[in-house]
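Note that one protein chain is taken out, while the other chains of the complex remain in position.
Presenting chain A:
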Amino acid sequence: MAGVSDVVRAEAAGTRNEAGLLPATARKPRGGWGWRGTPYVFLAVPLVLLVVFTYLPVVNMFWYSLTSWDGLDKTKEFVGLDNYVAVFTRPELFRVFYVSLYYFAASFVQMALALYFATVLSFSTRFRNLFKGILFFPYLINGVAIALIFVFFFKPDGTLDSILALFGAENLQQQWLGNPDINNISLASTSVWRYMGLNFVLFLGAIQSIPGQLYEAAELDGASRFQQFRYIIAPSIKPIIGLSFILAISGSLAVFEIPFIMTGGANGTATFVIQTVDMAFESLKVGLGSAMAVILLVIVLVVTWVQRKVVPEEKVNLT
C-alpha cells in the first residue's frame, strides 16, 4: 500500500509540476519565514525615517514658501505666489550662480584626478592600501576642521605663502581669500581636496569589478597600460563617470559647506544656498528663503533631466 500511494503522490506531483501550477514562490510558508509582508516590515524603518526627515520637511517647505513667515510667528500669513514673483523679479539673487561655475570647473579637475589615482592604484602598486587611505581621508574630516586648516593655509604668511617663500616665489604670494578675483578658486580647490576621495573610491570600486582575465588577455596581446585604460577601464566605468558628472552639476549648483564655513559667503563667495540661508535666518524671511530653496530644487531636477536626455544611460558589455 505504501508503495502505491508513493507512486500516486509522485505522479500527482509530476503532473502538477508539468502543468506549472505551483511555482516555488506560491508555496505555503513554513513557520514564520516567507510571509508576504516581511519585506515591507523591513522597509518600514527606512521609509518612516525618509518620510519624517525628508519628505515632510520638503512638503512643509513648500507650504512656507507660500507664506510670509519669519520663522517664529504663531501665524503664517498666506501670500500665494508672491515670494516666487519676488525671487524672479530680483536678478541679483541669481547672479550668485556665476560662483557655481568655479565649482563646476573644479569638479572636472576633481574627476580627472580621482580617475588618475583610481587607475594607478588599481594596478598592483607598492603601498596601495596606504595611498588609498591617504586619498580618502580628507573626505572623513569634519567641515569645521577643514575650515580651520585651510584658513590657516591661505592666510597672509600662512602655510601656502611660506611654501612659496621657500621656493623663492614670493611674488606669487597674495591674499588667497581676500582677493575677490581668486578667492573662489581657492575655495573650489579646497572643495576638490575634500571631495576627490569620494570620487576616487567610486571609480576604484568600478575598476576593481572588471574581471582580471581581460587585463591578462590584453597583456598577452601586448596592450600598454594606457591602452588598457583606454579600451578596458574607461568603457567599463562609463556609467559611474556619468553619475559623477550629474552629481558634479547638481553639486556645484548647491555648493554650501566649504564657502559657508570658510568665508561665511562674504567677499563675493556667496553661493545660492548661502544666500538662501541668509535670507531665511539673517533677514528672517523664511517664506522667501523657502521659495528660493524650492526654485533651486526645480533647477537641479531640470538640469538632471536634461542631462539624462542628452547622455542616455547605456548598458556596458565588455565581451
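Methods note: a residue touches a chain if its C-beta (ideal position, glycine included) is under 8 Å from a C-beta of that chain, and two chains touch if they have at least 3 such contacts; residues count from 1.
Rule of thumb we're sticking to: contacts and distances are computed from a predicted model.
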Given the options "HTH luxR-type domain-containing protein", "NADH-quinone oxidoreductase subunit J", "ABC transporter substrate-binding protein" or "Putative zinc-finger domain-containing protein", say which is the protein name UniProt records for the missing chain. "ABC transporter substrate-binding protein"
Among A:T38, A:T54 or A:S283, choose the residue that contacts the chain missing from this document, as touch is defined above. A:S283
Residue of A:V85, A:L130, A:A266 or A:V298 in touch with the missing chain, whole complex considered: A:A266
Applying the definition given at the start, please give the residues of chain A touching the unseen chain. 53, 70-74, 144, 147, 151, 154-156, 158, 175-180, 183, 260-261, 263-264, 266-268, 277-279, 281-285
